[in-house]
Structures are given as structure tokens and as C-alpha cells.
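Note that this complex is displayed minus one protein chain, with the remaining chains in position.
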Amino acid sequence: MDFLANWLINIPGFAVPFALAALGLIFSERAGVLNLGAEGFMLGGALAGVGLTLNGAPPLVALGGAMVAGAALGLVFAVLVAGLRINHVISGLALVFLAQALTSYIANENDWANQSFAGLQDLVLGQDIVVWATPLLCLGTVWLLGRTRFGLTLRAVGENPGAADAAGIDVTAMRFAAIAIGAALMGLAGGYLTVAVSKIWVDNVVGGRGWIAIALVIFARWHPWRALAGALLFGCIEALIPRVNAAGWAVPQYYLQMTPYLATLAVMIWSAARGGDRWAQPAALGQHHIREERD
Amino acid sequence: MTTGLALRSVTKRFGGFAALEEVDFVAHGGEVHALLGENGAGKSTLMNVACGIYAPDEGRVEIDGKAVSIAGARDAAARGIGMVHQHFKLVPAFSVLDNILLFNPGRPAAEVGAEAQRLAARIGFDLPLEARAGTLPVAEQQRLEILKVLIGGARIVILDEPTAVLSPEEGTALMGLIRGLADEGAAVILVTHKLHEALHHSDRITVLRQGRTIAETTPEGMNPAELTTLIVGEQIVEEPELSSHVGERVIWLNGVELAGDAGRRGLTGLDFQVRAGEIYGVAGVAGNGQSELAEVLMGLARPTGGTVWMDGENITEAGPAGRRRAGLACIPVDRYRHGLAGRLSVADNYAVNGVLAGRYGGWMWLNRAKARARAREAVEEFDVQGVRGMGQRAALLSGGNAQKLVIAREFEGETRVVLAHSPSRGLDVRAGAAVHARLRAARDAGAAVILISDDLDEILLLSDRIGVLSDGRMAAEFTAPADRAEIGRAMVSHGDD
Partner (left out) sequence: MATTENLSLRERATKPRPAFRLVPLLEPRQKVGETRRIAVYAASLGLAALLSVLLLAVSGVPPSDLGTEIAATAFSSPRALGSVLAQMAPLVVAGLATAIAFRANFWNIGLEGQMILGAICATAIAIFDIGPEALRLPLMMLAACAGGMGWIAGPAYLRQKLGVSEVITTLLLNYVAFNLLLHLLYGGWKDPVSSFPHSEQYEAVERLPQLGWQTLTWALPFAGILAAALWWILSASRLGYLLDLLSANRDMARAVGVPVAGLSLAAILASGAVAGLTGFVISAGIEGRMTQDFHVGYLFNGVLIAFLGRNHPLGVVIAAFFMAVLVQVGQSLQVFFGTPFSLVRLTQAIFIICVAGSEFFLTYRMNFRSAS
């Protein structure tokens, strides 16, 4: 009973980074930008959170800083992918490499690594404010994308940039905006990871969660509520790992560490095999927009 | 005072190339004005100038007699210019209403919805506002495009090749609708290459050729031959010429079925045969199974039922490689999808058959010099122009020359069956005639030629026999010379179960 309660109470903390990152990815990908930079934006946010906290900023300010850091990296990515129209995959990888090197360098220069801190405190029921805010953010995303003219425009850019262009929409500007919003959310996800969960910086603290979030979005068919459900699923798995051995089950430690990645693979295979709604994936995902110049 | 749109002495250059040179074009309110010209004559550029997508290098645009400068798509819409593009500017995943809203920003959804319904009712549409645009039939998607433009308050309506995707009957209905718009005072510009549309449904005709205005005239007293001469600049008259010698059947389909799915039409019980020395035309409105039939014949799609035979052998299970070895040549509909790799050189594009057949060496060595020399010969033999060197990228060829390169490659070696899918699409009249001559030559040399085309004129011109594809089945079969109207009726029949 103790095990179960302990497990359940820890799930939201593990689920929130996935959920926030997935929401951020949905923004970007609904605008047609295939975003493999998630890991990078999360790292940027994670580092900003640590840096600000260690310099005395209150946790909420640190989280705000994490969003700004994510958005700043997002602008770099936007210049590459929406401005210079570099291949989406290469842009995403380059951004992750950049963020890995940059965060590790800055943390090293400032001696931020391996210094633990108090971080974000719980609010109610053993959960902090971000946990409570996440469903609201999800609701906000659903509303913004589905019910507003901004969302309509953003989705049009992701579905058919040619049509959006013909309607007088600035496709490039729209993609910049979508990437920046998304990257800010992913920065928040990373910041939460350090400020509220690990409460310490180590290099590559994100540990592949960005990639898992990408898979999660495919699994959720680019829909915010389903992404939230998927994030909970992964939260369950991650929250379980540290508790399995304590519960007395002898599963080798490193096999246990593999489980989130294997679970992600399983989820990807399952959603591919299931096929499904052909309208779910943004039709222009990963495509650049160039207006045809001649007849 | 003149109402409507006037383009005065408009010149537009791209780099050194003048797409438009001092073009004059006036469309008055209340009239349907046909803009005729070949591909590359400058029609689309001119209309893009009218819509503010390009600004003219010289000359000016006038609306209702006042010179204006249009700053882009939104500005054009605000000034009452609306364009219905040949390739629809729709978001297939959006509802009809969302598509309309996208083009009419800043207005409440409820108001736009109500106006859409009112307008639709007035011009006789029935559009489900909540339906996904991508699930509508093509003709209804086009109506949505028109509605989108009209709700924006367009008084100058430009339609670019609007009947290309419609059946003859749907086309006629559209012409009626256009007339109605003109009667209400709109200036309707009909960009087309179909002579009969210009002759029967317009009040005035402007002809463009090589970026210049060649003529402005009325349809009265014009005949198709005169109009063709104006458009092409010379007289190219292709006459039907039936086969003189028909031999044994070479390729035949036996009850071929292909399961359809989202975005792909199925084929049902296809039975037909093509004999040596004949051209078998497959007519039909685009989207009735032509692409699927072509894929089945090329070996790209495996039928879910029935059999395909070639020279007495069952080739149902054979892939593209096996069929080509057996003598199948393909001229695909989209040259840069199934025909050529634009990024690679002319020589590499030509060489592929020879490489696969092992003519330029085994697996570990490729004799590129030999392949290049062979390509050079073929380029000369098939009169592919604009090739500065064998290393030039294929993407740089013009449409007609790219098509010639495909034909040169496909007709290398012995050809038993030719599959040509809309082989003159996007080509000018001269290049189209050259392609047609190659098909006739292949037929006369004893090949069985299958011509799939949604251009009924092309079918009637070339075919010895004609099958009509409708809704994935062969609705009727005719022997040339066939009656155009009867074929048109078969095109819209939906099979008798």
C-alpha cells in the first residue's frame, strides 16, 4: 500500500516534463515544422532554471527564465529551419548538438554542476504549482489551436502553406511564432526537470526525454489531450523505476533503465501499426514553403 | 467610366527573361473575358500581376479606371480581385467554413457562415459548412473556391483553367455560373487553353503569345482554326490517322480489381485488350481511376483481383523490372515523379535501362563513358534540345524536352507495349505534336499503345479504339471514329450494376 501511494504521488512530477514538451512540440509541428530539437530546448531551459536558482532567483522566476532560454534557442532553430530553409532533420540535430555543447560549457564555466538546491516546493496534495497548471496549459493549447483565428492560421500553415500564402498569411513569420511558443514550453519542461525534479544540474540532465516526447506526439496524433494521457503513461513508467528494487523485485538495474526507451519504441510501433486517422498528421509537416516564381 | 480591371503596357522580367512585354488587357464589369495562350505564354504571370503577387516592372494596373498598386494577396482581395487557382488553395483537413474564414480574416465566424449560406443558395450551391474540404468531390471543392472569393467581395473574378478537373457536364454548369456572375456585374476572366470555352462562353477573347498580346477579339466570326493560329503562331494541324495494320493482342486485362482506400480510387472488373499496331485510348474525367490503372500496368500497384497478361504470359505478379524486360515502355503522367530524377544528369537519367540490363558493365564497374556516349546519340536521335552537355541536370530541361528524354529512354530497344499517361500535358502544341508523332510511329512499328488521357481531344485524335473509364470501371468501349458526345455521356455514367 505504501508502495502504491508512493508511486502514485510521484507520477505527476515525472509526467509534467513529457506533457509540457509534447505541448510545445504540438505547437511547432501543427505549423508544419518537424521539430527534432526538443532535447535541445529542454536542455536550455533546464540549465537556465539551475543557473537562476543558484543565483538566488525564486523558483517561479527560474521557470520563467527557462521559458525565455527555450524560446531563444527556438529562434536559432527558426532561423535555420524557417529562415534558411535547411532540412528539418539536420536543423533539429544541429540544434540538439549546439544545446548540449552550450549548456555543458556554460554550466562548467559557472560551476553550476552538481550543486543541489531546494527548488520548487509542493503546493497541495504533494504536488507543485506546475503540476496543477499543466492541465490548464493543455486546455489553453486546445483552445488556442482549435478555437481562435491565430490557431486556424497556424494550422493552415502546417496543412497547406501554399493555400495560407494565397490567403495573405506570412508563412515564415507564422512558423517563427509557432517555433518560439513551442520552444518556450519545451524550455519550461526542461526547467521543471531541474528546478522541481532533479534539483541539481548534471550534463545531459534531460537524458533523452526530448526524444521520447517526440514519439509521444506521434502517438498522440498531434492532439494535446491525448499527449497529456501519453505523458501520464510515461510518468507512470519513470516513477516506477526507482521503486522496483525497493519493492523487492530483483530486476537488473540497467534493464530497468532501458524501460522508458523500450516503452517508447513499443508505443511508436503500436501507433504505426494501428494506422488510423489520415487527417491527424499535419499535411505539410517537414516541408519548406517556397512560392513558385514562374508559370 | 470603365469598370473592371485594366492592365496597361505591363512588362515583367525574371532575370533576363521577359515573361510579359507591354501587355494590354482589359476586362470590363459584366463580361466574361477569355484569356488564351499556350503554356509559358505568360497567362499565369499576367494574372499574378493582377492579383498583386508580382508587381509589374513597367506599366500599370487599373481598377475601375484608377491606377492602383496592389501589395499582395490580402490587398488584392480588399480591392475586389479574387482568384480561383487551377490547383486549389484549400486546406483539405479543414472544414468548409474554416477554409472560408481563413481567406476572410477579421470577420466573425457566425457572420461569414451566414453569408456563405446565403450566397451559396443564391448561386445554386449546396455546401455543407461542417464537412471536411478534402472529402468533397472535386467539383464541390471548386465551388468552395469560388464561394471563398465571392464572400471576400470580389467583383473581378479570375478563374485559372477551371474546367481542367471537371467532367463536360460539370464544366457546362460552371460556365452557366460564370455567366450568372457576369450578369450581376462582375468582370470574369477565364484563363483557358480550351478553344470551345472561349468561343462559346466568353464575350471577348485576348490571346497571349510569348509574353505579348497578339489579339483582342470577340468570339463572333472566329473559328477554331483561326484561333489556333493566333495562339500558336503557325498552323499546326494534327489529323486523326487510323492504324493500317492491327495484329494479335499483346496485352490484356482480365477482371482486374484494385482495392481503394482513403485518397485512392479502386478499380472494378477491368477487362480490355490492346492489339499490336493499335492505339487504345482510355478516356475519362481525371480521378476516375486513371492513375491507378497506370500503376497497375507499370507494375507499381499489385491488383487485388484478376490478371494482367502480356504476350501470353501472366504478368500480374511481375514488378516494373520484369515488365520492362518483357518490352513495356512507360511515359508517366508526372515526368519528375516517375520519369526523371531532376537532380541527376541527362546521361544518368538516360542510362538507367542500360545499367539495369548490364550493358555498361557488371555490378562492380560502370562504364560511364560508354553510357554517356550512348546518351549523346539518343539525345540527337530524339531531338532533345537545350542540352548543353550530358552532365547537365535533367531538371533544367523544358517540359517538352524532358518528355523527349523520357521517350528516348523508354523507346530504346524493342518495345512491345507503350503506356502513355497524358503525354502532352503541360507541353506546347508543337512539342505535343512531336510526342504524338512518336506514339504513332511506335504503333506503326507494331507496338500496342495504351494512351490514358483526360484530354478528350487527344484521345479522339490518336486512338483507334477508346475505352471510357468511369468510377474505376470501363463504362463503354468505342471504335474510332467515335462520337464525342456519346463518349462524354459515358464519362459521367457510373457503371450499370
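Just so it is clear, A and B label the chains in written order, and each chain counts residues from 1 on its own.
One rule holds for everything that comes next: contacts are C-beta pairs under 8 Å (C-beta built on N, C-alpha and C of every residue); 3 or more make two chains touch, one makes a residue touch a chain.
What you are looking at is a predicted structure, and each value in this text was computed from that prediction instead of being measured.
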{"item": "Which residue of B:Arg122, B:Arg343, B:Arg430 or B:Arg484 touches the chain not shown here", "value": "B:Arg343"}
{"item": "Contact partner of the left-out chain, one of B:Ala121, B:Ala225 or B:Leu396", "value": "B:Leu396"}
{"item": "Chain not shown, touching residues in chain A", "value": "36, 80, 84-87, 89-91, 93-94, 97-98, 100-102, 104-105, 108-109, 172, 203, 207-208, 211-212, 214-215, 218, 252-255, 257-258, 261-262, 264-265, 268-269, 272-273, 290-291, 293"}
{"item": "Those residues of chain B which, in the complete complex, touch the missing chain", "value": "14, 54-56, 60, 66-69, 71, 298, 300, 319-325, 330, 332, 336-344, 348, 351-353, 355-356, 360-366, 393, 395-396"}
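Please note the rule applied: only the chains that are shown with their structure count from here on.
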{"item": "Interchain centroid distance [CA atoms averaged], chain A/chain B, Å", "value": "44"}
{"item": "Contact footprint of chain A on chain B as seen in their complex", "value": "14, 19, 39-40, 42-45, 48, 53, 72-75, 77, 83, 85, 87-94, 98, 101-103, 105, 132, 134, 262-263"}
{"item": "Touching residues on chain A, where the partner in the complex is chain B", "value": "149, 152-153, 155-156, 159-160, 162-169, 278-279, 283, 291, 293-295"}
